[in-house]
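A single protein chain has been omitted from the complex, and every remaining protein chain is retained in its original position.
Naming follows writing order (A and B), and every chain is counted from residue 1.
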Amino acid sequence: MSVININKKTKSTQSLGVGTYTFLIVAVILSVFPLFWMVIAATNKSVDVISGTLIPGSNLATNYKNLIGSTNLWQAMWNSFKYAGIMTVLSLLVCSIAGYGFEIYHDKHKDRLFSFLLLAMMIPFAAVMIPLYQMVSEYGLLNSTAGFVLPTISTPFLIMLFRQNSRSFPHEIIDAARIDGLSEIGIFIRIYIPTQKAVFAAAVTVVFMNGWNNYLWPKIIMQSNDSISMPMLIAGLQSGYVTDYGVLMLSVLFCILPMLIIFFAMQRYFTQGITGSIK
Amino acid sequence: MYSLRSWRNNKLSHKKQKQMQIKSKLTVENKLSITGWFFILPATLLIFAMSFYPMFKALYMSFRTGIGVNMEWAGLYNFTRMLKDKIFMQSVRNNFFYLIIQVPIMLVLAITLASILNNPKLKYKGLFRILLFLPCATPLVAYSVIFRSLFAIDGYFNTILLNFGILSKAYNFLGHPTSAKIVIIIALIWRWTGYNIVFYLAGLQNIDPSIYEAVKLEGASKFQTFFSITAPLLKPMILLTSIMSINGTLQLFDESVNLTAGGPANASITMSHYIYNLSFKYVPNFGYAAALSYVILLLVAFLALIQMKVVDVRD
Partner (left out) sequence: MKKILFTLACITIAASSLLMASGQKEATVDTSKSDELVVWLWDMGFNGATMQKAAEIYKEDHPEFNLVIEDQGDWNTLQTKLTTIASSGKLDSLPDILLIQDNAFQKNYMSFPEVFTDLSNTNIDYTQFASGKTGYSVIDGKNYGVPFDNGAVIFGYRTDILAKAGYTIDDFTDITWSQWLKQARVVLEKTGKPLLSAQAGSSDIINMMLQSAGASLFNTDGSPNIVNNDVLYKVAETYMQMLDDGTCIEATDWSGYTNSFSSGAVAGTMTGCWIAATIQGATDQAGKWKITNMPSLDGIPTATNYSNNGGSSWAVTSACKNVDLAADFFAMTFGSSMELYDAVAQNGVLGTYLPSANSSVYSQPNEFFSGQPIMSIITEFAGKVPAIEGGAYYYDARDAVCTAITQIQSGAVAKEAFQDAQDTVNFMMGN
């Protein structure tokens, strides 16, 4: 015991090397630069943006006024939020339990079924778009949230995420819980979910992002002007006769903001491990 | 002597016998397996309805050919036809070019960054994480505008290269076949590394830190720790990201359409982009487009299957 303690002390005086920090900082700069350019652009006049300035301008308020004036910004924000939100909740519900099921209760049949399900994500969307449209139209779900969300709730990707993650879920915990008399669904709700917050956080982030940025399918299925989503709004700003880059970049900023908020909220879960709960 | 108690005991043990009989049919394993089926039911049904049904219709279409709604049965005609399709062959080459170069670089980068970000001693962890994740939060229409402007003839990179004297004349990045493909690869790495970092970070949370402590006691270096401890424990996540990346790269669409428009002269066009053109830009031949889509599916499925068989082993 004491040997470990001594080593713990020496370990805590070590810090990450300069090389590591440099690498990290370079990676961050490369990641952020294009977005930095975009933020600067949102504060400038279109002419200045094209000439490539990197200094923040004073056109933010004007750009905002033009943005509100020429588009349905807040409606689009609300719509995108609604679609992405519903999609995230339902997706997580359906796929987490499925991924858990495929792994914890695995047998030959379930494994084969899982491999077969993977095929569903391997076909380009353009090929299934038309039959899908046919189906959605037949059920009267055109131009509705349900029509948009239903095809995207259950994805092999999300199921696989939870399945792979469940692989690292210790069986001893499950056995102990069963002995304690907990039902299977109880184990899932009371033990799996609380200890796997990291993967749920990752899933929320990713699914929300996919739902928010989804462009092709909503473009087809949404008919009325009221159901516009943020990506559609941004595309609309680019197809006019004259593109105002300042306004365009401001709309992009609005589009990214909710993602950042979600990511920020999910941040702390990324470091929650399973170890805490075992002890 | 038969007392009431012993009679009751007998009866009870008789009941217990019956229960044990029932239980032997409905073993714990069986019961759990059935429970498992209920767990996976909703997701599976949805996929069957929303994905497999349209896919089946698309498969049926791939055996027909014709213009628009005027299609007729053609058997394997589409599949033999594609062998003579120069543009399609070019797109296949392009996709594999992206696959072989971009995926390994991106995954290695992601896993390295995730390990660094997971280190408890790292300062400003939260900040670094958000900044690295930012690129994938960018909507596609935005990031293509940004990248196109940066790589334009009068864009940022050319300005910098000219100013530093590395170039004497502005280089048309998007106008030359090889550089156009490289721009796509750079854009893909930029955009999707953060995405994969998120998964690796989540996966790393399930690794007990005490393992690291024990290994450090034995004097293992960072590299050794990584290759012998971290990577193997992350195998499930690595398999996930690998299959997803291969799937994503072989189905690449957005970047080809918005960044390079498939150009110059189809030098960077992807299979999905070509399929889209066949359905929505040119005179539509949905049967042929469906056939090409199934080729993509077969390619991805084949590669995924190999990985699953090799890596997806339960310990």
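Basically, contacts are C-beta pairs under 8 Å (C-beta built on N, C-alpha and C of every residue); 3 or more make two chains touch, one makes a residue touch a chain.
Please read these numbers as outputs of a predicted model, since none were measured by experiment.
S.K.: Among the options A:Asn66, A:Ser144 or A:Gln267, which residue touches the chain absent from this view?
M.R.: A:Ser144
S.K.: One chain is left out of this view; which of B:Val92, B:Met106, B:Cys136 or B:Ala152 touches it in the full complex?
M.R.: B:Ala152
S.K.: Over the whole complex, note the residues of chain A touching the chain we left out.
M.R.: 47, 50-51, 82, 86, 90, 93, 129-131, 133-134, 137-138, 140-147, 149-150, 183-185, 219-220, 223-227, 232, 235-236, 238-243, 245
S.K.: Spell out, residue by residue, where the missing chain touches chain B.
M.R.: That gives, for chain B, the contact residues 31, 34-35, 38-39, 41-42, 65, 67-70, 84-87, 145, 148, 152-154, 172, 174-177, 261, 263-266, 277, 279-286.
The working rule: only the chains that are shown with their structure count from here on.
S.K.: When the centre of a chain is set as the mean of its C-alpha atoms, what distance in Å lies between chain A and chain B?
M.R.: Here chain A and chain B have centroids separated by 14 Å.
S.K.: For chain A, which residues are in contact with chain B within the complex?
M.R.: Result: residues 4, 7-8, 11-12, 14-16, 20, 23-24, 27-28, 30-32, 34-35, 37-38, 52, 94-95, 97-98, 100-102, 104-107, 110, 113, 115, 117-128, 130-132, 134-135, 150-151, 153-157, 159-161, 164-165, 167-169, 184, 188, 198-199, 201-202, 205-206, 209, 212-213, 215, 230-231, 234-235, 238, 248-249, 252, 255-256, 259-260, 263-264, 267, 270-275 of chain A touch chain B.
S.K.: List the residues on chain B that touch chain A in their complex, please.
M.R.: Answer in residue numbers: 32-33, 35-40, 42-44, 46-47, 50-55, 57-58, 109, 112-113, 116, 118-119, 121-122, 125-126, 128-143, 145-147, 150, 154-156, 159, 190, 193-195, 198-199, 201-203, 205-210, 213, 216-217, 233, 236-237, 239-240, 243-244, 247, 251, 253, 271-272, 275-276, 279-280, 286, 289-290, 293-294, 296-297, 300-301, 304-305, 308, 314.
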